[in-house]
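Data block below; observations after.
Missing here: one protein chain of the complex. Every other protein chain is in place.
Note that the chains take the letters A, B and C in the order they are written out, and that residue 1 is the start of every chain.
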Amino acid sequence: MRKKLLATVVGTAAVLAASSMTSAQELNFDEYRQMLRDGNPAELFEMEGEELWVTARGPKNATLEQCDLGLGPGVVEGAAAQMPRYFADTDKVQDLESRLMTCMETLQGIDSKEIIDGRFRQGERGKVAAIVAYVTGQSHGHKINVDLSDPKVKDMYDLGEKAFFYRTGAMDFSCASCHSQDGLRIRATGLPNITTPEGAAEGWGSWPAYRVSNSQFWTMQHRLWDCFRQQRTAEPIFGSDVTIALSVYMAGKGNGGEAVWPGVKR
Amino acid sequence: MKKLMFAAPLALFASVAIASDLEARVEEMMLSSFKANGIASLDRQKRDEIQKACSSPTQPDAETMKRLEAVEMQTIQWPANGDYWQGGSWEEGQRIALSGRGLTWTDNADTVNGGGCYNCHGLDPANESAGTIGPALHGYAKVRGTSEEIVKYTWGKLWNAKAYNACSDMPRNGFGGILSEEQIRHVMAYLFDPASPVNK
Amino acid sequence: MNIQRRDTLKAGGGIGVFGLLVAAGMIKPGAAIAARDQAMFSASSLDEAFQAMNAGTPTESGDVQIVGPDIAENGAVVPVGVTSSLANVEQIAIMIEKNPNMLAATFALPAGTLADVQTRVKMGQTSDVFAVVKADGKFFMAKKEIKVTLGGCGG
Partner (left out) sequence: MAGPMRIRAASADGVTEVRVLMSHPMETGQRRDSSGEPIPAHYITELTAKHGDKTVLTAYMGPSVSTNPYLAFKFQGGAAGDTVQVSWVDNKGESRTDEVQIR
C-alpha cells in the first residue's frame, strides 16, 4: 500500500513537472495573427473567385451563377456554412469542392476528371480553390450549421469519425495522433483538438486559408491531402469519400462555431 | 422490466452488427479513397494488428495492451556490439532530430529519413520551436543519468515505442525502417552525450 | 464582405497610369530606384544603410514606435508598422538587421500624409528591426526585437 502511494506521489510529481515545462514553452501568436487578419492576402483569391463565378467559361460557355450550393440556384451567401450536405440530384453528400465540380461539369461542361486528376493550385483545380475563397468568404461570420439530422449526412459523419481514428501507414499515425488533445503543438504550430466542438469549430472554421509560409491559398481538400501526406499514407483522391467523411465529421462536430473564412495560417 | 430485459440483448446485438458493418465500410473507404503515389503504396492503407487495436478513442484493455507490447518487444534489435551511443555523433543526432523528411509520396526511396523528434518533443532547451505532443526531454541524460537501465530503455523506445505502450503516438522507428541502427545511435548520442546541447 | 472588384478591375492592365506618368516625365522611377537600389537597398550593415540615407547615426527616440508582434509564427510574413508623433516626418525606413537584404522599404511622405505606415516583411531569423524616421531634416530611430519561430512538421 505504501509503495503504491509512493508511486502515485512520484507519478503526480512527474506529471506536474512535465506540465510546468510545457506551459513555460507556450508560444503566444495571438498578436501576430491579429495583425495578419486585417488585409488577409486570401482576399486576392476571393476577387479572382468572384470573377470566375460570373465569367462564362468551359465548353458550354456558361457562368456558375445558376450553381445550386444547397440554398437554391445562385444563392452563395451562407451556403458554405451549411456544407457538406446531401444533394438529391447527385444522390451524394458533397463538400463545397465536390459540389463545385458538379456545377462546373453540368453548367459549364468542364470534365471533373480534369480536376480530380489535376494538381493543387494549377489548372481547373486551382480555379476551384479561388471559387472556394469567394464562396466561403460569403459565409464569413456565419455559424457552422451542418444538418446531422439527415441520415445520409449522419452516416458520413460516423464514417468520418472512424476514419479520424484510423491508424495506418509507415508511422502508425491517425488524425487523432495530433488532433485529439487540447493545447498541443507540432513544432511551433498549434493543433486544434478536433474531438471537441470548440476544436472542431476552430479547425473547420479557419480553413480554407492563405498560408503565409508559402504564399498559397489552401482549400480544406488541400489541407487534408497534406495531413495524409505527413501521416505517410497513400495519396487521398481529390473529393473522395474519405475527404467528405472527415469534412462532415469536423464540420458536424464544430456545429454552432463561427466560420472565419477564409482564414490566414502559418 | 421484463420487457426491457428482453429488448436489451436485441438492441446490443443490433448495435454490434452496425458497428462491425461500419468497421468494414471504413476499411473499404480507406482503400478506395486513396491511390498509390511513388513510394506511398496502397499497402500503407492496411493495418497491422496493433494499428487496428489502437484505432479508436479508447485503448484496449490492460491485458490486450500487455500482449501487444510483448509482441513488439520481440522486434527490438539491440546493438550487437553493445554500443548504444558512444560511437554515435550528437551533431548527426541533432540533424536527424530536426528533420521531418522522408517516406511521403513527395519523397523518393533515396530520401534520407529524419526522426522528426522536434515535431513532438522539446530537446535542446534553446530551441523553442519544438512540439508538445510528447513530453519535453530537456536535459535528458542530465535528469535521468546514464545507467544501463535508462540507456537500454531509451534504445528500445526509439526502436519500437509500442513495446512500452501499445498505443503510443510515437512511430516505431527501428521496426518500421524509419531510422537505421546507425541513425538511432546518433539520436542516442544527442540524448546522452554530455556535450550535446540537450544536456546543456 | 464587399469586394470592389469592378472598381479595381476598371483601371487594371496595360501600360497603366504609372507608365504614362513616367512617359510624361512627371516621375522618374528608373533613376530614383537605381540610386536607391545601389546605395540603400544593397546595404549589408546598419551603418552602410544609415550612410546611404545620409542619416549619420540616428538618435534613438521615444517618439518613434515600431508596431509589430514580439514573436512571429512564420518569418515569411511579419507585420511591421512605424508610427511617429514627431512633426514634419518626410521619410520612414524599415530595416531588418539580420536579413541579407537589410533595408525592407522606405516611404516618402508628402505634407498631409501621417507618420503611420504598415507593411509586412520577410525575416530569415530572429532579429532587431529598426525604424528610421526623418523629421524636420533630422534622423531618429527605434528598434524592436521580433522573434521568428519554425513551424511545420515537414522541415
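Everything below uses one rule, namely that a contact is a pair of C-beta atoms (placed from the backbone, for glycine too) under 8 Å apart; a residue touches a chain by one contact, two chains touch by 3 or more.
Quick caveat: nothing in here was measured; it's all calculated off a predicted structure.
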So which shown chains sit in contact with the chain we cannot see? A, C
Contact residue for the chain not shown (choose from C:A55, C:L109 or C:L150): C:L109
The one residue from C:L46, C:A76 or C:V148 touching the chain left out of view is C:A76
On subunit C, residues whose C-beta touches the chain left out of the figure: 3-5, 7-13, 15-19, 21-22, 27, 29, 32-33, 36-37, 40-41, 76-79, 81, 96, 99-110, 112-114, 116-122
In subunit A, positions touching the absent partner: 38-39, 41, 43-44, 47-48, 212, 215
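The rule is short, and it goes like this: only the chains that are shown with their structure count from here on.
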What graph shape do the protein chains here make by touch: line, ring, star, complete or other? complete
With contacts counted as defined, which of the two, A-C or A-B, has more C-beta pairs across the interface? A-B
What is the distance in Å between the mean C-alpha positions of subunit B and subunit C? 47
Once you find the CA centre of subunit A and the CA centre of subunit B, what distance in Å lies between them? 26
By the touch definition above, subunit C meets two or more other chains at residues 149-155
Which positions in subunit B touch two or more other chains at once? 100, 104, 119, 128-129, 131
What residues on subunit B touch subunit C, complex-wise? 98-101, 104, 116, 119, 128-129, 131
Contact footprint of subunit B on subunit C as seen in their complex: 147, 149-155
Interfacial residue positions of subunit A with respect to subunit C in the complex: 27-29, 31-33, 35-36, 43, 46-47, 50-51, 137-138, 140, 186-189, 212-215, 230, 266
